[in-house]
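Can you keep this structure in mind? I'll have questions shortly.
Incomplete set of chains, arranged as in the complex.
Chain IDs A, B, C and D follow the sequence of writing; residue 1 opens each chain.
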Amino acid sequence: MFRLTVRDHVMIAHSLPHPNFGPAQNLHGATFVVELTLCRPELGEDGTVIDIGLAAGVLSEVLADLNYRNLDDHPALAGVLTTTEVVARHVAERVVERLPTDALSGLEVLLREHPDAWATYVLEL
Amino acid sequence: MFRLTVRDHVMIAHSLPHPNFGPAQNLHGATFVVELTLCRPELGEDGTVIDIGLAAGVLSEVLADLNYRNLDDHPALAGVLTTTEVVARHVAERVVERLPTDALSGLEVLLREHPDAWATYVLEL
Amino acid sequence: MFRLTVRDHVMIAHSLPHPNFGPAQNLHGATFVVELTLCRPELGEDGTVIDIGLAAGVLSEVLADLNYRNLDDHPALAGVLTTTEVVARHVAERVVERLPTDALSGLEVLLREHPDAWATYVLEL
Amino acid sequence: MFRLTVRDHVMIAHSLPHPNFGPAQNLHGATFVVELTLCRPELGEDGTVIDIGLAAGVLSEVLADLNYRNLDDHPALAGVLTTTEVVARHVAERVVERLPTDALSGLEVLLREHPDAWATYVLEL
């Protein structure tokens, strides 16, 4: 089995209005460093999991919709607690809508929120 | 499936008194950079794998018991070869004792001993 | 000459309301990874540039005043363009107010805003 | 389950003569940072997955055969598209030939080609 990972990042504002989040209930922000991993049982005829330019392009496109935004005002995330886990799933779902996934067996999206914490969403295809 | 990882570190002395370890049989030491990963099939109602403050706090508490110590003199590790693998398992087992794991499906503890070597213990729950 | 560096981070929202900043004029956010470096010509009698706990504590205190905040609403930064460079200088100036600097010859504050960009403020003392 | 990872690197030239690769069809090169991960259900009697010196030595030996070479002229890779995925599998297969794998349940080879892209080959044993 093979995996290919491409990395990008996005800079967003948001708040987490739920008593569990303490000071993170305030409007604040994050740089999310985003790693998209695609899994495939066998390589294609060109020796790759996927065209790396395509993978990076789709990730960049999905992140462009979040970048330099306040997620509290983003229509697709209205009323959603945009934890790192939830944003990871949101990115994964948007990637799956845009990428041909027939040959893939799975996909992971990892978001690093700071050097000491990160979250991953794992999707089997 | 989701994963959440928190990172911390610990500075210890130890020796590895077994002929396989060459010069590491001597008393020496390490900074272990420790990554605790928790796995959960579905998110909780607050959109998280676990309260990140709780996870980081438990990891910190477990590491405090090792930090600035000579593991050769640590009661819980008497007579044990404290390889990176063994310390990873020790940390994982102490975390599991302190953390509510009902909703979790697994846990990993990764210890980086230097930039070119690390070990992981994987526990299914 | 010696330098000691301690690292921490802070998660903030802000906007950059000046036409030069394109989409960053919107409310967005950042994780700033912050490195505070202190310079000293000779070591103190305990073989250090400064008590590392003191340096880390002061940095943490200064960052706590920014953490989980929207800098656009921060009284000390009202009407200021909070670029990475300006926040680096702000952090440095707050550190200097709290830290004994008699023995030091200089101080630097570096802020990483994402993996591909960072800024530093250098202060000679 | 346990994993041990050792890291090394290799500097190679190659071209990717297939229309999918755009400018990478030209002769160019890469530093591949290589992570070899070995998986084992239970630790050996010395508390390790494997002798770390042995693992690092075998990886280094396998990479020495590629290092400072043009892969287009390497006999074992003649006519092969040496994508990151393919080189990862090549390294894994050469490691398996040299390493006692009876106690192991799996092996992964990850190659980082630049800070924003990497590929992994996963082999179950």
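Keep in mind that, in the parts below, contacts are C-beta pairs under 8 Å (C-beta built on N, C-alpha and C of every residue); 3 or more make two chains touch, one makes a residue touch a chain.
Just so it is clear, the model here is predicted, and its values are computed rather than measured.
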Size of the entire homomeric complex in copies, 4 being in place: 6
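Keep in mind that, in the parts below, only the chains that are shown with their structure count from here on.
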Chain pair equivalent in interface to B-D, over half of contacts matched, among A-C or A-D: A-D
Centre-to-centre distance between chain B and chain A (centres being mean Cα positions), rounded to whole Å: 27
Inter-centroid spacing, chain D versus chain C (mean Cα positions, whole Å): 40
Junction residues of chain A - those touching two or more other chains: 7, 115-116
Residues of chain D that touch chain B when the two form their complex: 1-8, 43, 46-49, 51-53, 56
In the complex with chain A, residue positions of chain D that touch it: 18, 20-22, 80-86, 88-89, 115-122
Complex interface listing, chain A residues touching chain C: 7, 9, 11-14, 23-24, 26-31, 33, 67-70, 113-116
